[in-house]
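A selection of the complex's chains, in situ.
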Amino acid sequence: MARLIALATDFGSQGIYTGQMHAVLLASNPDIAVVDLVNDLPAFQPQLGAYLLASMVPFLPQDALYVCVVDPGVGSDRAALVLKADGRWLVGPDNGILAVVARRAGASRWWRITWKPAKLSRSFHGRDLFAPVAAMLARGDPVPGEPIAEEQVIGINWPDDLAKIVYVDHFGNLITGFRSQTVSERQIVRIGGRSIPFARTFSDVPPGSAFWYSNSNGLVEIAVNQGRADQVFNLRPGDELEIPAR
Amino acid sequence: MARLIALATDFGSQGIYTGQMHAVLLASNPDIAVVDLVNDLPAFQPQLGAYLLASMVPFLPQDALYVCVVDPGVGSDRAALVLKADGRWLVGPDNGILAVVARRAGASRWWRITWKPAKLSRSFHGRDLFAPVAAMLARGDPVPGEPIAEEQVIGINWPDDLAKIVYVDHFGNLITGFRSQTVSERQIVRIGGRSIPFARTFSDVPPGSAFWYSNSNGLVEIAVNQGRADQVFNLRPGDELEIPAR
């Protein structure tokens, strides 16, 4: 049973969707806490969210349960999945959003959700399907689905690290899909025709200087001290980068 | 007694007001959960929020309690109300924000709040008046007010459905005040000089195409697949539309 349910979605920190998720989750499980891990994942691009999500999971409690919904295929026949990865439960659509967490786990098992709610809207499976399934799992109910082989899961063959901007944070910093443990501090990051050197942290460079560093979730991140890297470089989620060997 | 308190306000998902609401509600009732149902209702236009709110209530737990504050008249002598509608409690100013929920309820009762807090700011009755009253109701205390007749309530004679954009969601979709159950799939929506046909859902039209569909709260919603309808059509909350008979 899980006490903490983390949302990782593109439903918006503002607006009308995230609150309905909370309400459904809390209605059935009075003793859980629902945390907005991230609700502004890039829309329509589950691959970007998948690499960001995988970087955040190690920093959350071991028994947290994740509801992960970036779902451009909602209303089509895309499958809905449950993943158990190193003891953690995750639910989400079969479009890769869960795949990178599984790739980095020591042990993972997958199910296709077969349960159907009494009322299923065409556009908000987060509320109508994934949240109720998460509530079942949080209560310790059996998985409402059938096991499937990992090879069938979309995204399971994606690369170990993704050479793209996966997220632009609140400060305008550009978070990449590259784990910094795979990169040397002597390597530079090439993006948008520029070459960005390493620095240890913000206070090591003058205001206005660009650098890459290992961010608080272990990813290569491009920042400008006391500035917004997204605006300085005019870059956004999905833009590609290179980290040449040295 | 209510376990879940839902906020429906224009106080902002960001900022300093919503958190003060949570703190006041939680201070007095340790066992409740406060959910941000929507905190970016259109400011100054309680009618728009009223139709959106009424569409969301059926999707929340039956025993949820609602604090609804879009309150351009705060500091004037507008009344403050409590509504019991089909067993649900709601509190808010007398400007129509609660009226549509009442119109759609099988049974509703109204009270004018007569209780006064020791400290009442001129601009934040959400924190100083409505949240404390909600906390009393959540605890099961008697209503701190006097019954009033429904005919006296502002907005109680508004139309069944509202032919306006009532909200622009996080994805740029245009939510109308029209319940889709009142509209046939063969009808078109006319807005800003354009005619928008029905589609079942996003994945049924090509990227970039506009359509209307029945949204997850049962309202007619205008969307552009993988685009922002608000920007494509340059429309905003309060803009009018037509749904001609066919």
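When the chains are written out, they are named A and B in that same order, and each has its own residue count from 1.
One rule holds in what follows: contacts are C-beta pairs under 8 Å (C-beta built on N, C-alpha and C of every residue); 3 or more make two chains touch, one makes a residue touch a chain.
Note that the structure is a prediction, hence the values are computed from the model and not measured.
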Report task. May I ask how many copies the whole complex comprises, since the file places only 2 of them? Result -> 3
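One rule holds for everything that comes next: only the chains that are shown with their structure count from here on.
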Report summary line: Cα centre of subunit A to Cα centre of subunit B, whole Å, reads 30
Query raised in the report: Tell me, which parts of subunit A touch subunit B in their complex?
Result: 11-20, 22-24, 26-27, 30, 43-44, 72-76, 121-124, 127-128
Requested in this report: Sort out for me which residues of subunit B touch subunit A in the complex.
Outcome: 3-4, 6-7, 13-14, 33, 35-40, 52, 56, 59-61, 64, 167, 169-171, 200-204, 213-217, 226
